[in-house]
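If you scroll down you'll find the structure; I have some questions about it.
For this view, one protein chain was removed and the others were kept in their places.
Think of it as A, B and C in the order they're written, each chain with its own count starting at 1.
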Amino acid sequence: MKKQYKKIVLAYSGGLDTSVLIPWLKENYGAEIIAVSGNVGQASELEGLEEKALKTGASKLYIEDLQEEFVNDYVIPTVKAGAAYEKYLLGTSFARPIIAKRIVEIAKKEGADAICHGCTGKGNDQVRFELAIKAFAPEMDIIAPWRFWELNSREKEIEYAEKHNIPLKINKETNYSKDKNLWHLSHEGLDLEDPANEAPIQKPGFLELGVSPYDAPDTPTKISLHFEKGIPVSLNGEEMKPLDIILKLNELGGANGIGLLDVVENRLVGMKSRGVYETPGGTILYAAHEKLEEITLDKETAHYKQQVALKFADLVYNGQWYTPLRKALSAFVDSTQETVTGDVTLKLYKGNIIPCSVTSPFSLYSSGMATFDEDDCYNQSDSEGFINLFGLPLKVRALNDKELFEKEGIHFPSVE
Amino acid sequence: MKKQYKKIVLAYSGGLDTSVLIPWLKENYGAEIIAVSGNVGQASELEGLEEKALKTGASKLYIEDLQEEFVNDYVIPTVKAGAAYEKYLLGTSFARPIIAKRIVEIAKKEGADAICHGCTGKGNDQVRFELAIKAFAPEMDIIAPWRFWELNSREKEIEYAEKHNIPLKINKETNYSKDKNLWHLSHEGLDLEDPANEAPIQKPGFLELGVSPYDAPDTPTKISLHFEKGIPVSLNGEEMKPLDIILKLNELGGANGIGLLDVVENRLVGMKSRGVYETPGGTILYAAHEKLEEITLDKETAHYKQQVALKFADLVYNGQWYTPLRKALSAFVDSTQETVTGDVTLKLYKGNIIPCSVTSPFSLYSSGMATFDEDDCYNQSDSEGFINLFGLPLKVRALNDKELFEKEGIHFPSVE
Amino acid sequence: MKKQYKKIVLAYSGGLDTSVLIPWLKENYGAEIIAVSGNVGQASELEGLEEKALKTGASKLYIEDLQEEFVNDYVIPTVKAGAAYEKYLLGTSFARPIIAKRIVEIAKKEGADAICHGCTGKGNDQVRFELAIKAFAPEMDIIAPWRFWELNSREKEIEYAEKHNIPLKINKETNYSKDKNLWHLSHEGLDLEDPANEAPIQKPGFLELGVSPYDAPDTPTKISLHFEKGIPVSLNGEEMKPLDIILKLNELGGANGIGLLDVVENRLVGMKSRGVYETPGGTILYAAHEKLEEITLDKETAHYKQQVALKFADLVYNGQWYTPLRKALSAFVDSTQETVTGDVTLKLYKGNIIPCSVTSPFSLYSSGMATFDEDDCYNQSDSEGFINLFGLPLKVRALNDKELFEKEGIHFPSVE
Partner (left out) sequence: MKKQYKKIVLAYSGGLDTSVLIPWLKENYGAEIIAVSGNVGQASELEGLEEKALKTGASKLYIEDLQEEFVNDYVIPTVKAGAAYEKYLLGTSFARPIIAKRIVEIAKKEGADAICHGCTGKGNDQVRFELAIKAFAPEMDIIAPWRFWELNSREKEIEYAEKHNIPLKINKETNYSKDKNLWHLSHEGLDLEDPANEAPIQKPGFLELGVSPYDAPDTPTKISLHFEKGIPVSLNGEEMKPLDIILKLNELGGANGIGLLDVVENRLVGMKSRGVYETPGGTILYAAHEKLEEITLDKETAHYKQQVALKFADLVYNGQWYTPLRKALSAFVDSTQETVTGDVTLKLYKGNIIPCSVTSPFSLYSSGMATFDEDDCYNQSDSEGFINLFGLPLKVRALNDKELFEKEGIHFPSVE
């Protein structure tokens, strides 16, 4: 017999998996179930949730509005880092830690003795959830039924649900596995599982946050963004919270076919998987931010930051948000953002983000060679000395080679 | 008085700068001038070149067809590396070393005592030329008149040309500074010098290798590429040399608005500059190659290769092709490419490259979780152990924190 | 009841753990046991091994002499890479893959249906063994009793051994956990488990490969090594195989107190552990090789190689020898070693390795600034140009700051 619990907090979405979990947990652990839904912008999925949770046996449902915190403390730091994991803009990855953290807070408040999540045992999300739980409640028991229970197929879950009178509105066959929040929507499964199959991006109902480039309008939409220290603070001249900027950019980007990604990615748990992602607003935000960095970061900072971004992305993808390294990388990133202030104008057109204009008071371009006259800043004859020293190792090697050959008949190994 | 030379080999393009250089060098150094043009696909620019060179005073013109060698030994190794410098696909960068190498060979054959190039003292190309010369002829004198001569403006050059009866067909005002080869075409100067100005990509005559996304056709073009060990070997089912594949992709990509880049980049010589690049075929090649790597490289190799690509790009951009480090990085890259064999199908549509299908006999995806049944390869319960150890440092830290607080009232610094 | 096997190949050392495993495996799996010992230089431990294995119930013992292969294909590539994991010279790490590979070969030849190892479930070696097995025999069953059996303490093992008449020559209390091969000897456990305790390096019998610096002689020993392409090929003027060089260096180094390391390291499986390592010959080899690289590698190659070394070390430590990334990094390293040919003289003195002399035909030092006269190679006035361009970004930023302040009263964020 399984260990028994008094009170289990369940990460609850109202979908099939977590709906079935409520009666299953009660049956198996004899526990009171507290359901928690973190609102990170999944929108319509939250409607009617409380009724549903209670009906299936939960004693309480928390719906936590995490949207602002999600954007300000998770999304924006990642945008500032310019972090992408194998091109993927991390939509699911950084949503898990904030939800898990809130669940831990509620579990502690409720005096729960275990936390349960409905993530599959083949995915990244189980890692992200559990790492966050370990960080804040290292002694808390974690229940991950998908890794061991008997309901290990959609069919068995549905059967169980029907037996337990759990109301389902499920289209039994055609559902991709999706994850939606204010930043993105992901699609996995079914025909996408073979990377030889083209993603059905024009099929009605497939895309939810916008249209494909094929179906976008024939005229471009021009937008402008203002950033302060790497943070977007106004859109088209209107001051807005980052959350609202993202929501608006989703609309504009979605309408113009922006932000589709079709990729075979490397999961943390050792396998490859194929996903199609919609990140309309996020893709625009990354592009605009990058454009502004082009003129405000010096080369050495910009190049080093490219490497930091790779590591940052790994950490976010791997659920290592609450680690000393992620925190230290954020300290690095924040330092680089001190001059990332300015305006970017872009055109959105059928999947393209076309730069129009970028300006900044801290521009290292505009105030550079153009503004200052030649004598002050750049003397062409300097480049001779520069090249001579920059090329010195090559020249020494080549001179040495000549000498070696003449004296001893041996050549330096070629560099061609 | 300047040091005198017997014979100077001049890197010759037939444009204003190098046309003026022939008489100027003769006047100033009393030397015989051997002009050399390296054909890396700049096409029409090569017509009538010999006549022009001889007329302006050169005693000989070499036109060297470097196209195949350029593609096979410079372009393709860079594609395999996936190297991009601040998104720029390095079109000018890797053309310079091969031209300079051939010039050195000719200079040695001709018994020349100096090499002259017409690169500006503010640019990268002077570095690329001179580093290659130093690598192969470390004792050769290099003449770089732009860094010191009196003809330091377009107007003075034209005046000088007219005085010396050099035929010019120049539109005096509207010329962007361009560099063209079989891989790309770059645009710099004039209104582009202010990044607040939108690039005139729809203006007739501006783009040369294709059209803008706005002007591309409304129906997509589907293409397929086959790679062997990272090298493209057939297009749409037809075996072709990489050179011909690139030329054909330029056509197809250009027609569909593919491969435009508008960027403020960091030059090696310490300043930022703004360029607009057309790389239609190259952009497709990078995308297809990357797509194939998604399924054929394992995660650790792929991630490390991202970092190698950054360094590789720096070296190419900086003219350090003929260095031990570039050679060693190529050895790394070649090793990773042993399984990068397979087929990629893409759709080109108004600036978008939309993946359709990717397959490989060495796919680490298709033969993975899908093909092998669960017991053989993936046991969901394994992930519990994985997460427990992966998350162990976090848990130890958190447990320690709790203990510290209880015993001594101090907290670990937060990781939030 | 456990799954039954016909034939199990056991990685056998003759120590307590693997001695007990033979009867235990027979009892539990009903299998014939083939014991395999890979000789990687653990020396005296191999004496009387066959008799012991057969007496305890094995039907056969293979003793495989892997010494040469170990040195040439595992140790030397790692020396060339200069790879150290948190200062640790990887002695155990690269011994595991070669042993596991041979075990797989024997298992296949013998038609075995499982491989068993006696590694603890808290350590790195289980990972190293199993990754190598997976690489060569992905479908082979692996038995790792320490992760689940009932004999989970030294006491229970001894009791079991006594019950089964397994001859033991064990000092019941004072044994550190040791691993010995031709490259090193490691010590873990007992009082070392608290990093607040000083390692008893002067206690008789603790160190086995040499003495502590305190106990080393008062006069230095001078040695010279010759390398060809990064590989040591002669010692003190005498041509020797790398294996013999290492053995001799162990003697000389050990006698002079060289190569002790006392470190708290991060295991792959998520915990920290403390070890004391003796690597006398290896430490000298690393120092000599590094010294030679100082004069034969150019700066950019040397610096990049420092980063590659970090990754290489991770892979070796983690048991990822047989991976595409390790292979690709070795291709990089081998390319860099083409000029690492020359002579190094060192003095060994009471724990110190003091460089005396280094020379190479490919030296980028000796043939450099000293040999060539100033005009040919280095013109001091070049450095002005160099500095002006190298410092240009700083100057532009500072000029810009001044301008910003005068115009708009704002300062660039300080860089102090």
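Quick note on the criterion: a contact is a pair of C-beta atoms (placed from the backbone, for glycine too) under 8 Å apart; a residue touches a chain by one contact, two chains touch by 3 or more.
What you see is a predicted model; the values in this text were computed from it and never measured.
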Selected from C:47, C:86 or C:208 as touching the chain missing from the view:
C:86
From the listed residues C:4, C:175 or C:197, report the one that touches the chain absent from this view.
C:197
Applying the definition given at the start, please give the residues of subunit B touching the unseen chain.
298-300, 338-339, 361-364, 367-369, 371-372, 376-379, 381-386, 388-390, 392-393, 395-397, 399-400, 403-404, 408, 410, 412-413
Interface residues of subunit A toward the undisplayed chain are 139, 269-271, 297-298, 300-301, 304, 311, 315, 320, 323-325, 327-336, 338-339, 376, 389-393, 396
If you put the missing chain back, which residues of subunit C would it touch?
86, 120-122, 126-127, 130-131, 134-139, 144, 146-148, 193-199, 201, 213-214, 220, 257, 260, 262-266, 268-269, 271-272, 274, 294-295, 298-299, 302-303, 306-307, 310, 314, 318, 320, 322-324, 326-327, 345, 349-352, 354-359, 363-366, 368-370, 378, 380-384, 386-387, 390-391, 393-395, 397-399, 402, 415-416
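Here is the rule we go by: only the chains that are shown with their structure count from here on.
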Whole-Å distance, C-alpha centre of subunit B to that of subunit C, is 40
So what's the Cα centroid distance for subunit A and subunit B, whole Å?
30
Averaged-CA centre spacing for the pair subunit C and subunit A, given as whole angstrom
38
In subunit B, what residues contact two or more other chains?
139, 269, 271, 298, 320, 323-324, 327, 390-391, 393
